[in-house]
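To start, the structure under review is shown below, and the notes come after it.
One chain of protein is taken out of this complex; the other chains stay put.
Residue numbering begins at 1 within each chain, and the chains themselves are lettered A and B in the order written.
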Amino acid sequence: MNPSDKHVLVVGGGIGGITAALELASCGIHVTMLEEGPSIGGRMIQLDKTFPTLDCSSCTLTPKMVEVILNPRIHLITLAKPIKVQKDGVGFEVTILKKPRYVDEKKCTACGSCADACVMKGRLRDEFNLGLGKRAAIYIPFAQAAPQKYLIDKEGCLFLSRGKCKKACMEACETEAINFDAVEETITSVYDAIIVASGFDLYDPSEKREYGYGTLEGVITGIEFERLCSVTGPTGGDIILNGKIPHRFYFIQCVGSRDRQTGARFCSRVCCMYTAKHASIVKDRIKDAEIYISYIDVRAYGKGYEEFYKSTQENGVFYIRGIPGEITETDNGLRVRVEDMLSSEMREIEVDIVVLATGVRLRAGTPELCRVMSLERDEYGFIKCDALHPSMTNVEGIFVCGMASGPKDVPDTVASAGEAAARCMEYIHQ
Amino acid sequence: MAEYKKNKNLEIVGFACSYCSFKASEMAGSLRMKYPEGVKIVEVPCSSRVDPAFIIKAIVEGADGVFVSGCHPGDCHFIKGNYYTRRKIAALKEMFNAFSMQGRLRLFWVSASEARRFVEKVSSMYNHIKEKNNEREKA
Partner (left out) sequence: MRTGIFICHCGHNIKHTVDVKKLSEYFRNFPTVVVSEDYPFVCSEPGQAMIQDSIKKQGLNRVLIASCTPSLHTDLFKDLLKKSDLNPFLLRRVSIREHCSWVGNDIDYNTEKARRLILAGLYSASHSAPLEEKVVDVTQSALIIGGGVAGLSAALFLSRMGMQVYLVEKNNDLGGHVRKLKNLWPSGKDGEEIINEMVKTLQTRKNVAIFTSTRITGFEGFFGNYQVTLSTPEEEKKLTVGGVIIAIGFSPFNPGIKPELHYGKDERIITTLDFEDKGDTLTLPPQPKIAILHCVGSRDEQIGKLYCSRVCCINALRVTHALKTRYGDAYIESFYMDMRAHPRGGEEYYEDIQEKGVLFTRANVAEIIPTSKGIVIRGEDTLLGEVFEREFDLVVLSIGMSPPEDSKFIASLLKITLDKDQFFLEAHIKLRPYDTAIKGIFIAGSCSGPKDIEESINHGRASAVKLFGFLNLGYAFVDPFTAWVDPKRCSGCRMCEQACVAKAIQFDEVQRVVKVEEAACMGCGLCNATCPSSAIMLKGYVDSMIDDEISAFVETL
């Protein structure tokens, strides 16, 4: 096999896609990586710390992101996704839709003057921060984005959506990088194999009325809490909600997982650990914090996880076996009603903030992606694969890794991406 | 001079080998284990790189103590380096003892996963020297 003849398409720029791409490239294979959003980094870059070592998530991931950008064999296309996939011999002909950035990547220096000048500054929902912060119509998702380039949000931009704006951004830009005439592009290419690493979304708990998410102030999700803890987040890493520092925390595990009611019977595998992580972060930053965690079973199964869980308990975090039935508002906070199964009593605990440890779901664009690639999904929507051939899908030549094939944590995602790279290489080595 | 030293941190210079003890010190950091701020570490590929002249220089220039740490005997990445270290430091300790400087030079073995052991060794050395210094002030 002459590796440099081969070309693989990796769909998804999170830690799974990044790992698979780097492994393939190190074996001499050319990789095109597609990322639907404006930057690679996936979910992991939204995290403050990772369990169980409380390592800084950005610090472990950004060097890998840079490796991808600098690797001569990896071609990254952002704001792109496959819209048509057809078999072409043993490979695939893929039509890629690339959305316009409206900013010339070759000219943009990421100076930020455009965002400062934008009339929509501070008015649009910042998706990266899950709506906890605001941004302008021309923006960069986060400071360490890769590629380091700004983009314009078509719907939010006055000029692009309504045709009327003084375009202060263009005036501010010293390199004339802004181009409102940019259009969608379709690119058609042939690849020898495809690896899908499209990642995940978090469950939206709005339908669980008993928790009051979306109606009660002070009820947020785990990923939102993660953004509050992050130095790159809307509060610079200070845990502040509605202008105040909360002191009494209630974390509820298994929201949207192991849940017959919403049909998600599976375990999301990461929430027990990320909740313990959140509790540790709080204990570290808010010295007199009172912390409760509701659980059914604590799944601390990985390396170092049990020890981390134990030390969280020993640090004074109260684990309550039993999931709350109701959260109500009080004069100065929230009240959580829960049956404590170990003490067999009904308890009412007053807190300042409730964090729902929401479970994982397939990422929003993936069902469409599966349709395009004719990939079979399981009853929960994750891409189907089996335990003895972990990255194999029903389509020969298309492989899957990471959360797209079911919940898993970072080390398992990295290993599954390596396995997918191996299986992919065997396939193209025919 | 003596008064001044009592108020500030002790200066401890340590030599740690890349494969074992330096890794343990990294892990101690990852685990957020705390040890006195006066401890500063020079990374060397093998503990056998440590020339006794370095240790003497450190003391002469004002260090309160010096430690050398390496892999457990038998585990040296360079096979026998730590045996040479053991002999050199033993000889140097004799000299230190002659100058009534017992305890200011320590040698200990730490493997890469023994973060706790590293912290314990370093902290106990620091505290021991601090106590001795305090005793001397009183005398």
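To be clear about the criterion, contacts are C-beta pairs under 8 Å (C-beta built on N, C-alpha and C of every residue); 3 or more make two chains touch, one makes a residue touch a chain.
What you see is a predicted model; the values in this text were computed from it and never measured.
Partners of the chain left out, restricted to shown chains and counted across the full complex, are A, B.
Checked against the full complex, the one of A:P63, A:G214 or A:P367 touching the unshown chain is A:P63. Only one of A:V231, A:M346 or A:A364 touches the chain withheld from this view, namely A:V231. Screening A:D55, A:E127, A:D201 or A:E350 for touch with the missing chain picks out A:D55.
Annotation for chain B: contacts to the undisplayed chain at residues 9, 11, 13, 19-20, 23, 25-26, 28-30, 32-38, 40-46, 48-52, 54, 57-58, 61-63, 74-81, 84, 88, 111-113.
Listed here are the chain A residues that touch the chain not shown: 1, 3, 15, 23, 26-28, 48, 50, 52-53, 55-56, 58-67, 69-70, 110, 143-148, 230-232, 237, 258, 265-267, 269, 297-307, 310, 321, 341-344, 386-388, 390, 406-407, 410-412, 414-419, 421-423, 425-426, 429.
One rule holds for everything that comes next: only the chains that are shown with their structure count from here on.
Distance between chain centres (mean CA atoms), chain A to chain B: 44 Å. Of all residues in chain A, only 53-55 touch chain B in the complex they form. By the touch rule above, chain B contacts chain A in their complex via residues 30-32.
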